[in-house]
Every structure is written in C-alpha cells, then in structure tokens.
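A single protein chain has been removed from this complex, and every other one stays in its place.
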Amino acid sequence: MKQVNKVVLAYSGGLDTSVIAKWLEETYRCEVVTFTADLGQGEEVEPARAKAEALGIKEIFIEDLREEFTRDFVFPMFRANTIYEGEYLLGTSIARPLIAKRLVEIANETGADAISHGATGKGNDQVRFELGAYALKPGIQVIAPWREWDLNSRESLLAYCEKHNIVVEKKKGKSPYSMDANLLHISYEGGILEDPWAEAEEDMWRWSVSPEQAPDQSTYIELSYQKGDIVAIDDQPMTPATVLAYLNKVGGDNGIGRLDIVENRYVGMKSRGCYETPGGTIMLKAHRAIESITLDREVAHLKDELMPRYAKLIYNGYWWSPEREMLQQMIDQSQLPVNGKVRLKLYKGNVTVVGRQSDNSLFDENIATFEDDAGAYDQADAAGFIKLNALRLKIAANKGRKLL
Amino acid sequence: MKQVNKVVLAYSGGLDTSVIAKWLEETYRCEVVTFTADLGQGEEVEPARAKAEALGIKEIFIEDLREEFTRDFVFPMFRANTIYEGEYLLGTSIARPLIAKRLVEIANETGADAISHGATGKGNDQVRFELGAYALKPGIQVIAPWREWDLNSRESLLAYCEKHNIVVEKKKGKSPYSMDANLLHISYEGGILEDPWAEAEEDMWRWSVSPEQAPDQSTYIELSYQKGDIVAIDDQPMTPATVLAYLNKVGGDNGIGRLDIVENRYVGMKSRGCYETPGGTIMLKAHRAIESITLDREVAHLKDELMPRYAKLIYNGYWWSPEREMLQQMIDQSQLPVNGKVRLKLYKGNVTVVGRQSDNSLFDENIATFEDDAGAYDQADAAGFIKLNALRLKIAANKGRKLL
Amino acid sequence: MKQVNKVVLAYSGGLDTSVIAKWLEETYRCEVVTFTADLGQGEEVEPARAKAEALGIKEIFIEDLREEFTRDFVFPMFRANTIYEGEYLLGTSIARPLIAKRLVEIANETGADAISHGATGKGNDQVRFELGAYALKPGIQVIAPWREWDLNSRESLLAYCEKHNIVVEKKKGKSPYSMDANLLHISYEGGILEDPWAEAEEDMWRWSVSPEQAPDQSTYIELSYQKGDIVAIDDQPMTPATVLAYLNKVGGDNGIGRLDIVENRYVGMKSRGCYETPGGTIMLKAHRAIESITLDREVAHLKDELMPRYAKLIYNGYWWSPEREMLQQMIDQSQLPVNGKVRLKLYKGNVTVVGRQSDNSLFDENIATFEDDAGAYDQADAAGFIKLNALRLKIAANKGRKLL
Partner (left out) sequence: MKQVNKVVLAYSGGLDTSVIAKWLEETYRCEVVTFTADLGQGEEVEPARAKAEALGIKEIFIEDLREEFTRDFVFPMFRANTIYEGEYLLGTSIARPLIAKRLVEIANETGADAISHGATGKGNDQVRFELGAYALKPGIQVIAPWREWDLNSRESLLAYCEKHNIVVEKKKGKSPYSMDANLLHISYEGGILEDPWAEAEEDMWRWSVSPEQAPDQSTYIELSYQKGDIVAIDDQPMTPATVLAYLNKVGGDNGIGRLDIVENRYVGMKSRGCYETPGGTIMLKAHRAIESITLDREVAHLKDELMPRYAKLIYNGYWWSPEREMLQQMIDQSQLPVNGKVRLKLYKGNVTVVGRQSDNSLFDENIATFEDDAGAYDQADAAGFIKLNALRLKIAANKGRKLL
C-alpha cells in the first residue's frame, strides 16, 4: 500500500464522502483535508464545515467557484458549440477539471501528497479527476476508495457509519437516482433508467417544469455577445455565473433543456442518463445564431469538423492536456468577431431564434437579395465556378469512370 | 452562342419555367422537352401537362418520384445524422441530385443535347443541378436562363408572357417569399427575411402549426428501424415515402420542425432561410437514439467527425461524386446493426426520446448497473487505464512542461 | 489467481518463450499449446518443434502464414498509404493481429481457455495481442508473464532455465538490440539507441546494405497493380508474399528502407526505434504514384485526411475493431480503379518514380497540355471560378474584417 501523509478529499458533506474521510484516516493513517466547492449545484456548501469538523477534520476548504467555473470552463466550451454524441452538453464533464485543479492547488498549499474523490470505478469522473491531477502535479498520489474498499453497498456504508459514529442525515424521499449537479446541469442515472426502454418518470426532473406545465405565454429574451461569450441579457450586463443562473431560471420555467440519452463512456460501456441543462440549451442555440452572421464560412466549418473531437477530449477528461489547449487557442481566436445580439423566443420546451444582429456581421443584404442587386454580384460568374468545379467529374465520366 | 437541338427543361408549370420554355425555343431555336416531378411538394403535377401542351411542347414527362426520392436520397442522408452548419436538414439540397439524374436520363431517352433549369445565378441549386448533370453526362449542355437573359424582374416576365401569349394564372395571396418544397421540407427566403433581425411572420409557415396552436395532448409514436431506415410506425409497415409523409403529418400537427437560420451558400454569400421539416426533425432525433444503443462507440464517433464533411458535400451539390459515394459506402456499412425500435413523445414542438430497444443492442445492463454487477466489471482495471492514459501528461509535467 | 486449464502460447523457440512455457505450466498448473508462425522473419520455424517437444509440449502448431500475412494485412494497409507519425511503416504493428487471430482460433480448436505471449508490459505489442484476442473471443483469459513474474533480468531467466533443465542455445554475437522481424520489416530498439542523439551503428542493420555499399548502377523495376495491390513485377505475376520478398531483396540490395525515429507509444512514452523496410518503402512510393493518375482528387484527399487515424488504429492495436473495418471498407472501395503500372528507379537508398500508366488514368493530356488544347478547356471559366471562391473573402474585407 502506498505511503500517504496527508490527503485532500473532494468532500460534499454527504454520506459517501463522510465515510471516505474516516476510511482514509483509518486505512492510510493520514491526515485528511476536505475541499467543498459551490459550483452552483443548488445546495448550501457551508453546512459541510460542521460535518467535517464533526469528523475531526482540521483543514477545511469551502469555496464559491461559480464565477470561475462559468467563466473559465463553461463559457470556453460553449464557444465551440460543444456537444458529445450529438446530444450531451457535457454538464458533468466540464466541472471535473476545476475540481481537479483546486484539489491539486490545495495539496500544494497544505503540503498534502495525495488527493481522493468519491467517484466509482465504473464511471468517467474518476478519469476526469485523475487525469487532471496527474497532468497538474505528476507526483501526486490518488486514492479512489470505491476502487479499493469493500463497502460496496448502502448497507455496508451505514454499518461503517454506525461503527465510527458518523452522523447520517435521514433524508426523506431519498432519490432512487444517482445525481450530479452544478450551475450547468443536473444529471440522473441508475434506478429505472437502467432500462433504456423505460420512460423517465415526471417526478424525477428537478430543475425544469415539463413543457406541459410551462406557461402558455412565450418569453422573449435578447442575449448580447462579446467574443463569443454572453455579457448581457436584455441589455443588463451580467457576470458569467449570473448569466447562466438567469438562463437556467428562465429556461427551466419554460420547460427547456431536458434530455434523455444513452451515451458511450470512456471506460467502455454504454449508459443511460437524463439531464436538465436549461441555460446551456439556450446558450448553444443562441451561440450558433450569433456565429451564423459573424463567422466566415470556412472558419465555421472547420470549427464544426473539429467539435466532436474537442467534445470527446472534454468528455474523456483531457481538459488539462496540450491538445485541448491547442484546440482552445484556435477556437478562442475564431471568436474575436463574435459580437452582437441574438433574440430568442422561449416557449414550452422550444428555443427559437427570431433575430440576430452584429456590427461584425458578414451578412450582405445587397448581395443576398432576391431583388435587383445593382451589380453587386455577377450571375455569369457562376457558370465558370460550376464548370471548373465539375471538371474532374467530367473528365472521369468522359474516360468511362462510373460512379459506384 | 452554343448550338442546341433539343433541351430538357425542369418544368414546374409556373410562370418562370413557362417563360423559360418559350424563351429557350425562341433563343436557341431548339425543341423543348418538359420534365415535371412529384417530389412531394404538395401540389398536383398533372396540371403541368396542359400548360406544357399550351406552350406547344411535344415531349412531356410527368413523374411521381416520391418513393425513389425518399428511399434513395432522403433515407441514405439520414443514416449519417446529416445537418449542415449545426441546424439545416438539407431539404432542398437532397432533392436536386434526383432531378439532375432524371434530366440526364430523359435527355438520353429523347436524344436531347442540353438541359435547362429555373434556378438563379445566386443560389446553390444551379450548382447542384449542373454538377450532377456534368458528372452523369459530361458532354451535356446546360442552359441557365437566369444567368443569361435580361428578364430580371416580375414585370419583364409578365411582359414577355403577354407578348408570347403565355397564360398567367392569377394566384391570390401570392407569397412574398421564394419557396421550395418537397416531401422532406418547405423553405422560405426573401421578403422580410432579408433582414436577419426581423422575426418571421406566423402566416408564412405552411406545413406546421405553431407550437402554441398544437394540441395540448402529447402524441406517442414508435418507429421501427432496419439497417438504419424506418420501416414501420407503430408496428405498421410502410414504404419510405409513406413513412416520411406520415411523420410530416404528425410532426406538423404537433408544431414540430420549424427552423430559422442564416446559412453560408456555396457561391460565397450568407443567406437567411426559414424551413419546415417536421418529419425530418423527428427522424434525426430518433435515428440518433436507435444508433445510441446499436453502434459501437468509435464507429459512432467516426461518423460524427465525418458528418459535417458529408453534409457539406450534399449542400454544395456533390451528391454525384466519388467522394460522396465513398463516404456513403462507409455510412451504409455502419448501419447493418441499426435495427430496433424508438419510442417518441411529440408535444408542441418537442420531440423527446422516451425509449429505445434492439436485438442488436450493445447496452449491457449487467455492466452499466449501479447495483452489484457480480464481477462483470473489475473496478481495479480503471486505475491502470487512467495511469497509462496519464503517462504522457505526467512525463511532460515532470519535465517542467507547462500547460499553456 | 485466475483458473486456467490450457493455454496457447505464441512461441518463438527462443529463450524467453521457452521459459514462459515452463513458467505457465508451473504457475498455472495448466497444459501449454505452442504456436509458432513463419511470418517471414527470416528464421526457420521448424526447429521450434523439437524445442517445444523437449519442453514436454504435446500440442504444437507450426505454420507458414506468409501469404495470409501479406495478402490480408500488409496489402490492405498499404492501400491507405499508411504511415504512423509521418515516418513509420508499421511493420511490427501489422503482424500482431494475425497472431492474435491464430492464437484464438487454436484456442477454439484445442479447447484452451487462455492465451499467452512474451511481450513486455511497456510496449505496444501486448496491447495489440490482447485487444485482438478480446475482440475475437471475449471470454478468453490472457496471461502476460512479463507483467506478472519476477524474472525481470537475463540472469534470472538463465537461472530459471538451469533450474528447470531448459536447454539454452549459446548464440555468439548476441545482438544488444531488442529486435522483431517479419516479411515487412525488421526493427531494433534498446542498447545505444536509448540515447536519441547517438547514431545507430552500421553493423546493427541486417536486411539492407548501406547506400554507400549499394551498387553504383541503378535498377529499374515495373510494378503492376490491380485494385491497389501489386500483382506482378516486371510483368511476372507473383503472389503477395513473393512480391514482398522480391521487393525486400531488390530494395535491401539497393540500400533502401532504413529508418531511425523516435515514436510515441500507445502506452504513453516516447521510444527510439530503427527499422528496415525495403519492400514497404518501395510499395508506399509506388502506390502513391499509381493512385496519382487513377484516383479522383477528392477521393485521394479524403484518404489522405483519414490516413493518420487509420494508421493510429493499427499502431494502437485496433485492427480487429469495427472502426478499422469501417475505414477499410471505404479504402478498399476507393481502390477499384487503382490498376496499371509504375516504373521505378532504385539507386543507393533512393526510390524514384519515373513513369506511371493506367487504362483507368484520369490524366487528360488534352486538357493539361501547355500547347493548344483545341477548346477542351475554356480559360474564361477560371474568372468566375475565382470570383465566387473569393466572394466571402471580399465581403469580409469590404466590411472591414481584418485578416489576423
């Protein structure tokens, strides 16, 4: 067994990570530092302090990372119109690199030689935490209790608590789902979702009303962009986290952002997940709209072709990698002219773009018009354009080459 | 001026192509053959016969191509989850190659040495018609009157009609939009849409009710797939065109499939377009769902990375090209296991996947489960997996390499 | 420890795999089946029989796989002009899938429940063997002694031999390099090569003379292609393995095919390797030449863009994967017109293409000519072609958009 002196634990205050805190101490005879972050999951983080203290923790870090999370992780990702496997907005994936970074920084600060987390050995999160940690601090030890211990059921966890005097809150209506939440989304896995044919139950969803329950009146909003990021809503300047919180609210109220998919995990299996991403769903649609008038065609297409690879990097846990940063560099560069406004209509689950405008617009009404363009475009040019583009096809056909 | 003996004209029966028929005869002193196809545009094609006869046309081709269009063009395209620029389902683009093919075949049959069409010199359609024609019959002449003549306004067209005794139908409520329709979609351009900030007017839309007007009750449907294509709805076997017509109906009734975008044309300008694609919108969502349980992860990702390029080929008019066929080969191959069922909920503009099942499913509940998996998956494997994936990052960090 | 009844061992007859045979028997108390293949490594395989018998092996498989190896693995790979990291012709990588396949087939035949190999835990070969085996027979056990035992030095291996009465041949002039050979190449690693600044010693190389030692006269050869594969040399029809052996001979005699690189292993480290691939070096150059006149431009470019990914799949051990097969399908399809002849000059390390011809050539002298082309090409078409390709750039510049 590895020698560990002090370990920084990603600590939620819940049952699992409370058990982990004790188990680390007991198993590795090491000091435990807890780190609890407010990433917008919608639960108070301050109560984690008392719980950690009750466990005898001496170094307790509790931080509000909502702005950093949105500004440095969520927004850069949305600049690329990022979607994994055509559907998933990467709400869980994008939060992990920030946690990995803070775990490592706190380890540096407190002189810890290890970090620990409560992710299981079957999921993607362990990969995301650990790749990040190794990339940022290659000598770090990582302890992943779920891959090591034998407390593999709720019963054994509860027994462990009893034995070690860990206070367990009685939550009524404990969800049957495995959930994760941050300012970008909330996710659900497990329970009846393990049958991909079973419809998710209405009472599972927490962040949005159903389209059926949403208001009968549509809501219009205007998003203002600077360099690809939203800086104001309805002309009200807002910080990144405020933008996202606002869009979650208005989106969730209008039944926007539910998703039910089967996805491919990096560790090799398919899994069913349900997600609510109200603000993200609006942002994706709106960002494409502002890009549609401000980006050059070939720049946009290059971004589109590279997006699946960029999404995969984030999904698989390679945020802290040179190849992600290389792509980010290119993506960020492309966003310099992505300024202007998008007007949206929100209604019962629908996000509709109804207008876009920009001082950097490349939309040229004089050329695009169906009316007389006063010579801005010479239609005769098209003949040569087509003929030379066809030349290789004509030569091939002339030489008897058959299309398949 | 090129010497032309006989020309096959893509003839709608409307004002523009009627003028073209006469203009071709007059300008090139050639015989004109008309070709009118039912691609599901929703208007009778048979009336085109009388109109062509009134123009003195002797060889008149009127054909119902709805099945061929759906089976050989629309369905293959949807196997790739094809979307242009993140939004557009290529409803116009995919109809052009079939028209090009039939124009060429009719030219071969009737001994014509030219084809002609009514597409303008500013748009993509001229490119799609002509690239197809040149690829399939390299010696063909193409006459594109809008690039040649000086009848550049509705007034001059009407004057031409009067002069040449062409009967012009008085349509009441002539749309201010330039429209195109086929079984996959209907499109709108021009008019107030030329201002990208202006919201489309509700009375523009023709194929779908607005989400607001859609029923308050949701509709559930089940789509059955074989090799990536829908073969039955609610267990009723249907032909491809019947599938698409059915989905257009149920989709349109539920306010599904409206789109408002600015897109990049192949000829170099941005243009605003509105589209209704009710059935296609449902098909895209459902196809991703059936693939999500039947496709291998890396196959799915490869498809996703190549899709934008495939979409661009179709948008730009390269359906009849060896590179499109090469990609199609690969896409079609991937669809062999894409069999099974998808269950969907349709409600006021929303298409929600609520279930998917397949005898070819790669979803393994025993491995994916949050419950005890009886050793199907060894969590300890993840440690080695992560460590070797991290190795290059650790070496770099150890050697002092900074992430950006 | 896993329960194993019978294991099929990839057996070379050398020291390492002889020790492994005994160690498997001793450690797992299981029967051992040996499999020895002639892949063109240049050493007799029949002597392995006596050695296996001396070890008490009862089921001994010795096979000549040179034709299958070349026809079903090497040739398909060369259809894609495959190179890893711009330099490496994948000589080792491409042999592993065939061995994996035969190990699994022999396991099926002999009722074995495990396979074993002598690859170390640091290299790519373990990955290639095992991914292949798992893909083809998911329930198979894999035993990789180098990852399990403690015989980690030559001394401990020799001690083991002495203890277990394993006869060790005294090779004089034992190479200081770790080598691997098959009909496609021979590789060298380790020894002084572990210093990337150190030049390889001349006496390391075994398959080729140095360019300095090669003849002062050049050699011309003509290769005939059908569907992308060489079927005759100098008009002599030959089988795949005969082609490759012939090209190795003539290439090696002319100092062709040496390579010295640092490459990136799948397991995460960089490693220095030297390779001799005389025939492969000739084949790559010649295949590009025959494609240059027979492939459509866009097909060729698509192949070029996908090649690095295809190469990576083979390097990383994913020959037996659906994504490799999906790409292969597309590549093979592209080769239907790749027929004809290439004429090459070989001289002191240089492979020069001096001619190419094909009945499927798309080279059109009438159009390409600098002389009068009698109207085959209308130069005026180029103006429109350029103008429309420039349009988006002009609009952007007109609107004040600066290039970076």
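When the chains are written out, they are named A, B and C in that same order, and each has its own residue count from 1.
Definition applied: a residue touches a chain if its C-beta (ideal position, glycine included) is under 8 Å from a C-beta of that chain, and two chains touch if they have at least 3 such contacts.
Source: prediction; values computed, not measured.
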* Could you tell which one of C:110, C:219, C:242 or C:350 touches the chain left off the display? => C:350
* Name, in rising order, the residues on subunit A that touch the hidden chain in the full complex. => 264, 267-269, 296, 298-299, 301-302, 309, 318, 321-323, 326-327, 329-330, 333-334, 388-392, 395
* **Footprint left on subunit C by the chain that the document does not show** => 81, 85-87, 120-122, 126-127, 130-131, 134-139, 144, 146-147, 152-153, 178, 189-190, 194-200, 211-212, 216, 218, 258, 260-264, 267-272, 288-289, 292-293, 297, 300-301, 304-305, 308-309, 312, 320-322, 325, 329, 343, 345, 347-350, 352-357, 361-365, 367-370, 372, 377, 379-383, 385-387, 389-390, 393-398, 401, 403-404
* Structure fact -> Where subunit B meets the left-out chain, the residues are 296-298, 333, 337, 360-362, 364, 367, 377-378, 380-385, 387-389, 391-392, 395-396, 398-399, 401, 404
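Basically, only the chains that are shown with their structure count from here on.
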* Asked: Using CA atom averages as chain centres, what separation in Å is found between subunit A and subunit B?
  -> 31
* Structure fact -> Listed in rising order, subunit B residues that touch 2 or more other chains are 264, 267-269, 301, 309, 321-322, 329, 389-390, 395
